[in-house]
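The other protein chains are all here in position, but one chain of the complex has been omitted.
Right, subunit A next:
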């Protein structure tokens, strides 16, 4: 715990807490839309941005935000057209992103292996004061957008055609989600790392929905699990000297297992107290 007296640890913790809140707040919409893996793909693309930053001696966070945003908007435009070839186009984009990143980072002056590993898996010691300002500003922007636009984003992700007929600016909202994904990926890259960033968007949501019944409660619970796992992940990884991103994700997975267990136990108890009614299963499954 005395580790938290170090300023670099405090910065890492603050960064992780912001991301722990913001990532599931965005992730819930991606999960609802069955795009759970999109954050992962954008993370791959962001690595190219990191390479560009290192090569040109500009802030890698900044270049990563830019490149990831371009990638995310590109992915959204492909998705919008709904072509079957979209799947392949995404794969090409993702592999191109990570390969480009590895090559560019290798070409830069700062090409040590450990540097690349820091971006891929996160690190406790890389968060600078300047980074924390960027993470804080962008993280709060993501949070505000995801919370303030919840009814519209819920409607969009629940039923895009219905949202269109409601007169919602569907395309603008889709682009907003894409840009937000890129931003979240990039700000999380310092602590969680690009390869695990998506886990923090998805796993807390998966855990929360084991025990919740509605969208709003799922969102709140996911944010709670996210911030808890991120905070604990930093502390634990400092104590036992493990990678912070991986530790955080493992803790979130523990929360998922715990929630699943709790839901199972509750179901069994409910069944005991109420003998089964002969209810027909729904013949049409409506989503949401």
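Methods note: a contact is a pair of C-beta atoms (placed from the backbone, for glycine too) under 8 Å apart; a residue touches a chain by one contact, two chains touch by 3 or more; residues count from 1.
The rule is simple: contacts and distances are computed from a predicted model.
Trainee: For the chain that is missing from this picture, which UniProt protein name fits: "Electron transfer flavoprotein subunit beta", "Nucleotide excision repair protein", "Zinc transport system ATP-binding protein" or "Cysteine desulfurase"?
Mentor: Its UniProt record gives the name "Zinc transport system ATP-binding protein".
Trainee: Looking at A:78, A:117 or A:149, which residue reaches the missing chain?
Mentor: A:149
Trainee: Mind listing the subunit A residues that contact the chain we can't see here?
Mentor: 28, 31-34, 36, 148-149, 151-152, 154-155, 157-169, 173, 205, 209, 212-216, 218, 280, 282-288
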